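What follows is part of the complex, with its chains left where they were.
Chain lettering (A and B) follows the sequence in which the chains are written, and residue indices restart at 1 in each chain.
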Amino acid sequence: MDKLKAIIEALVFVSDTPVTVAVLEGILEDVSKKEISSALDDLMREYEERGGGIFLKEVAGGYQFRTGETLTSWVLKLKGQKPMDLSPAAMETLAVIAYRQPVMKSEIERVRGVDVSGIMRGLLEKNLVRIMGRKNVPGRPIIYGTTRKFLETFGLKALSDLPTLREFKELEG
Amino acid sequence: MTDRAYEIKLDIFEGPLDLLLYLIRKNEVDIYDIPIALITKQYMEYINVMKALNLDLAGEYLVLAATLTHIKSRMLLPPTEDEEEEEEADPREELVRQLLEYKTFKEAALGLDRMDILGRDVFSRDHTFEEIEGNGQPLREIGIFELVEAFRRVSFQTGQHDIMEIDVEKISLSDRINDIVDELEKRGELTFTDLLGETDSRRRLIYTFLAILELMKLRIIKAYQAVPYGAIRIRLAGE
């Protein structure tokens, strides 16, 4: 394997968060962004073709090694721990925030029809959701959005990578 | 808090809208033309069972019960003349809109749930925590939530709950104070009019004035005036 690819592979491997092209550029001083991206593409394809236990994936604006999705039960057996668990209520709340951000808590509650205080706290603690600032309307309510960790957790490259929202036809007139 | 009784019992429904969607699906009726009497009856039955089981029912379930009853009674009433003239509005309209919106996000949530979630379906390497010290390193992006949590922790530890009392006004004043000090560090000297002149909002004007007073009181800035009624100049007090 050529040296550049080997270096990039090692760097992605040791990082505990997805590594961005910008970080790689900063480390590999004389290498162009294009060369880095193309080495990453090569690596991703090689792991894909090989079909082993690990894969290189593009997530949250960076690159990260992850286990294959068919191997979940084996990994959980090794870890001997319960998988990360998001309740349906947390998932619904997260969906509203992800698609509607920046969004106020009152708006989330209007859509879901329930109080979301406890759930919001949980999502903030898990760092899937963040306070983005305040809305410039009377009372200046706090607005929320999703985090980089959200993208990482759901394996999304960017927010635009979210599946399209299937809106239901509204009433006529 | 997640340990409220109704949440334990009602965890099959994520709220009143979810229960309503369930009833619509169960009865195989058209969401755009809900048979309101039937659905209201069944909804009330669910509510009554929950009450009979002595469950602490979330207020939202009762609010929707009231809404349903209201819609039902409006549909029984003959339309008033006014309504007949300007094409009578369907009393169910708002509820249907709400249900459709909720349904959209409920499905979006299922979509999220089907993704390969890190820590549930796929895994990255476990990293033992390494602490590297040094000041050349960039700081991690931190959420405000962590900062507020830290502030709350402090007040719990010391039992000084008075420090919790911080309002928007106080923070806005700090903002203005910071802006003024920033400006002075950059430009060395400012006049009163420099600071007040650009201000068009009354709110901002008041905060600017209060900030100047506070800074003078703390002797962080000094004000000079060459001649009576001349321009007031402000500088950082320095050492």
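Just so it is clear, a contact is a pair of C-beta atoms (placed from the backbone, for glycine too) under 8 Å apart; a residue touches a chain by one contact, two chains touch by 3 or more.
This one's a predicted model, so the numbers in the text were calculated from it and none came from an experiment.
Q: Please express the complete complex as a composition formula over the shown chain labels.
A: Complete complex, expressed with the shown chain labels, is A x2, B x1.
Basically, only the chains that are shown with their structure count from here on.
Q: How big is the gap, in whole Å, between where the Cα atoms of chain A centre and where those of chain B centre?
A: 22
Q: How about chain B: which of its residues touch chain A in the complex?
A: So the residues of chain B touching chain A come out as 1-2, 11, 14-18, 32, 58, 60, 64, 87, 90, 93, 96-98, 100-113, 115-125, 127, 141, 143-145, 168.
Q: Tell me, which parts of chain A touch chain B in their complex?
A: Checking each residue of chain A against chain B gives 13, 16, 64-69, 72, 75, 79, 83-89, 91-92, 94-96, 98-99, 111-115, 118, 122, 124-125, 127, 130-131, 140, 147-148, 152-156, 163, 165-171, 173.
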